[in-house]
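To start, the structure itself, in structure tokens.
Below, a portion of the complex is reproduced, with chain positions unchanged.
Each chain gets a letter, A and B, in the order it is written, and its residues are counted from 1.
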Amino acid sequence: MNQFEKKTFPIKELPSGDHLNLTIYRVKGDKPGPHVHIQSSVHGAELQGNLVIMEMLRYLQKNPINGSMTLIPLANPQATNTKFGTTTQGRFNPITGNNWNRNYTDISSKIDYKTFLDKNIQLEWKDLKTEFKKEIFNQCNFELNSNDFSIHSSENKKLNLILQKIASTADIILDLHTGPKACRYLYSAEYQKTQAKDLYAPYTIIIPNEFAGAMDEACFMPWVNLHKHLTEQDIDIDPDVFSFTVELGNEEEASSIDAINDCKRILKFLHAQKVVNEKPVLNEQQQFWSELSNYHSYYSPCGGLFEPKVKPGEQFEIGDILANIHCPRKIMNLDAIEEAVISIKAVHNAALINHTPTTAIGEGMEMIQVLADLKRWD
Amino acid sequence: MNQFEKKTFPIKELPSGDHLNLTIYRVKGDKPGPHVHIQSSVHGAELQGNLVIMEMLRYLQKNPINGSMTLIPLANPQATNTKFGTTTQGRFNPITGNNWNRNYTDISSKIDYKTFLDKNIQLEWKDLKTEFKKEIFNQCNFELNSNDFSIHSSENKKLNLILQKIASTADIILDLHTGPKACRYLYSAEYQKTQAKDLYAPYTIIIPNEFAGAMDEACFMPWVNLHKHLTEQDIDIDPDVFSFTVELGNEEEASSIDAINDCKRILKFLHAQKVVNEKPVLNEQQQFWSELSNYHSYYSPCGGLFEPKVKPGEQFEIGDILANIHCPRKIMNLDAIEEAVISIKAVHNAALINHTPTTAIGEGMEMIQVLADLKRWD
């Protein structure tokens, strides 16, 4: 059966001298296969992924896998512990304002591809891959240990780099997030669009093969660039390292029932990647995708009270009312009450992916995000 | 038809020199009758009441009333504007930590009942009432204008006192709040328990006739004490000034559909008080009440992820599971996953009134509030 190992180590000393820790579960299957890295809650209020990891462990308790798995729940303890009032503000570092998922290091840009390939190009892909994982690991280590780091690291770069380093040995990286109030959806890089479908999200946003600070990008960019260098040398290999941001509904929510289904969708992907043997049974659903350039935000034209009229996951047409903004202090007389209700109308044919969790909304605040120009996956 | 008047005036100058304002709607009916004061959002994230006020204005547009009404939506603009991250922290002053609904002044304790009654005891109750309203008004004014105030007022005492002063002329005061994640319920003082039933809340918490800093108490205590002094002089008059805190579901929520029903429940009360002529049609429901001493909080025994298993408004028995706390980092091995799920069991036969809106929960954080020893109203 699968072997289980648990490791806990400090990742941040607080002003009080107490420590925040990372806990890593490692599960090793009976047979060889890909290494899977799953982490959750880099944004502190995005918690559903932790129940999915617990559900995955329940699966692993009973089902031997091919390969191995690293599971990191509550990967950013500082973020999950940050509260002002009863809710969690886990999106950005409360000291610096830095978005916790935009602080990864561009390890890809630090790799000397030419030197690496000069040395390893004769290897078979399987061995080349092993060597390249080591290269990524070493670059992470170098950044973590350089004198430079101790002087120049930003507030939370250390945590991010440690997560990157841990993920450097993986073939499959799943970074579990949620939206504010959101449907299930997925971010996939262009190059892994085919595989993305197996994650069985109702909506997939295709992002460019580029680095913009996020975990998924930090993990796939070295492979994207390796592939580019190999192609330049007329070596044609399908990249088979995959890295996704998986969005699992609402922040500040933990549903153990939904977690069963969320876990099944991941298992469907892992089945396609031959990590698990059983094909999970999932309810049928339609799947849509579109490019990041079709992902649009609607900002509030005024201050007031936001009431959504379309639910996350629902599709609508241009002119449909997406939400009303109630402005209770703008009523001028009893015959003009409705003038204090501002309707937000769609300017796209699209699906509503997520909306803000707040009702008190100021002018210019992000209300709604929609995905337009939807293409159906069959 | 009803006459409408709108008044807006500054209540706080911000550091930038900009002003926060109060907007007051006054509606006067054709015929004489009680004066009704309705305000909402003294806690800044408790927003549903504003839609109820808008709904009430829609009613007033078409239906003449007996008496008059003061409606103050968004009565605490500073609180509704306070955000850290996307949600609203509107429960306490972000500078001082003071709960916005515990800062009212104990006007009752500043009234010289003996002198007042020496002068007015010969009046009929109707006229005595008018004189006593003036007395409350004058005491509020005195506090607001005293030299002492300019030096000694706490951060938000001014706003509270202004609200008290505006409400001093009312016969019926409704302070619209919400819970965190909550059912509809009501706080009623002991003395007005009979009338409370007309507000048609599924649950009513009976509080003592005492002052503890809240708006409802600040408004009813002068009348409670007046009644006590009258009784001492063997004058037996049923007090007919009423003041309630009305709880309207979840914070950070604005439902215009629910607002229609919430408004109807208030109209039912106003019908009983002869302010409105039509009796609104409401779905039948059971109503329960219990004393404040039966209102219990459950605090988290550990840190983890809170998943409620009983919904606000539902009743349960001792031993029932109210919630699970998932502790994703406490799994010791694959055979012991369920040990990382802590069940919170009921120690009362009760109804769940509200639970926390957060999922990330620390040891000692308030999770759940229940009302036990329920009595049915028939």
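Some observations on this one:
One rule holds for everything that comes next: contacts are C-beta pairs under 8 Å (C-beta built on N, C-alpha and C of every residue); 3 or more make two chains touch, one makes a residue touch a chain.
Bear in mind that the values here come from a model prediction, so they are computed numbers and not experimental data.
In this structure file the homo-oligomer totals 4 copies of one chain sequence, with 2 depicted.
Just so it is clear, only the chains that are shown with their structure count from here on.
The distance from the centre of chain A to the centre of chain B, each centre being the mean of the chain's C-alpha atoms, comes to 41 Å. Across the interface of their complex, chain B is touched by residues 2, 4, 6, 8, 21, 23, 25, 27, 44-45, 47, 50-51, 53-54, 57-58, 60-61, 73-74, 80-81, 83-92, 94, 180, 252-256, 305-307, 324, 326, 328-329, 331-335, 337, 340-341, 356-360, 362 of chain A.
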